[in-house]
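Presented below is the structure to which this report refers.
Of the protein chains in this complex, all but one are displayed in their positions.
Going by the order they are written in, the chains are A, B and C; count residues from 1 in each one.
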Amino acid sequence: MATGTVLETVSADDARRIIDAAAAKAAEIGQPMDIAVVDAGGNLKAHLRMDGANIGSIPISINKAYTAIAFQCQTGDLQKNTRPDGPIYGLNDAHGGRLVVFPGGIPLVRDGKIMGAIGVSTGTIEQDQEVAEAGASAY
Amino acid sequence: MATGTVLETVSADDARRIIDAAAAKAAEIGQPMDIAVVDAGGNLKAHLRMDGANIGSIPISINKAYTAIAFQCQTGDLQKNTRPDGPIYGLNDAHGGRLVVFPGGIPLVRDGKIMGAIGVSTGTIEQDQEVAEAGASAY
Amino acid sequence: MATGTVLETVSADDARRIIDAAAAKAAEIGQPMDIAVVDAGGNLKAHLRMDGANIGSIPISINKAYTAIAFQCQTGDLQKNTRPDGPIYGLNDAHGGRLVVFPGGIPLVRDGKIMGAIGVSTGTIEQDQEVAEAGASAY
Partner (left out) sequence: MATGTVLETVSADDARRIIDAAAAKAAEIGQPMDIAVVDAGGNLKAHLRMDGANIGSIPISINKAYTAIAFQCQTGDLQKNTRPDGPIYGLNDAHGGRLVVFPGGIPLVRDGKIMGAIGVSTGTIEQDQEVAEAGASAY
């Protein structure tokens, strides 16, 4: 039986750089944030709760990043279809409380492959998305 | 390695006084309540289920207090934005079943810092909020 | 009703410095680690999974830090008493799966008060403890 080591996708250096870029944007707009980065398997790689950011946004930021991996899309893309009149209404009730269906979660893509994701939470959804985009741009 | 003791925010005396004030208001309006107080970290400090209050409101009262810590606001402030047509619809599905997005949870503030929170449940949301306010006023 | 903001204990800068010191020690001994820092309330402040560290150690590192807050001690201090012949055998089954009763979790103490905690996991317990101590020393 061959032994092996874990397959790394987003590296610790990547995660650090992505979080720093997101935090810089958050500071620029004056809105402290929870920022999470997960790898291609949806598992947490790094997290930072900026001073003043929400405690409740710890799981929300991590779950936004997870959701972006889980459904291969931005979390905001799930919003319309999961509303009460949408075709997959109830999706976010069907996964044990881990799915987020509003903006702030973005896949990290390289050569057409999703290598990880970033999730951002505490601000308005527009702010969360802007900060997530700033982080994703650093990948 | 230096040893230390837990950092107290809301004290046991504070919690007792807050619960007594809330329970007095609840008795005055004739609506028994579950009343919970959590500290700044969202951890339970004290709880009382008045005679006649709901068993199902044990976690609701505790989670209302937690939510007020987690999002640095009154739980009622989350109601509009989490409705089916709101921008963060689905928030309360994304946190493992611990968030309450209707009135009855209020932060306990001292010198501009949230030191704890009270959560009240069993009555109508107007009653829950009124009793929570009576408790918070005793802090 | 006065509004307020979250009470910060371990700051984001503290958490970053603690994680960097722990990661430097981990690199020095050649053992990649999951490293988590929580605040005084036991809520996640920052996390880093170094390249090669265990995915399974994400919750273990976070839960080690939580346990150090929860019981006001190093996690290793719980080991002897929770063994099969110990007086509190079963403790770690009685808290919903969040307690870790072996080394690697250490409180962060300032002026006699526990302001946060670090948790480290992936290596042997001796390595986890050594890296956690290196991190705690940077506080």
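Everything below uses one rule, namely that a contact is a pair of C-beta atoms (placed from the backbone, for glycine too) under 8 Å apart; a residue touches a chain by one contact, two chains touch by 3 or more.
Keep in mind it's a predicted model, so treat the numbers as computed, not measured.
Among the displayed chains, contact with the absent chain in the complete complex occurs for B, C. The chain not shown here touches chain B at positions 5-6, 8, 11-12, 15-16, 41, 43-55, 58.
Where chain C meets the chain that is not shown, the touching residues are 41-42, 67, 69-72, 84-85, 87-91, 93-97, 99.
Basically, only the chains that are shown with their structure count from here on.
One simple way to say how far apart two chains are is to compare their mean CA positions; for chain A and chain B this gives 29 Å. The distance from the centre of chain A to the centre of chain C, each centre being the mean of the chain's C-alpha atoms, comes to 24 Å.
Taken residue by residue, chain B touches two or more other chains at 41-42, 69, 72, whereas all remaining positions touch fewer.
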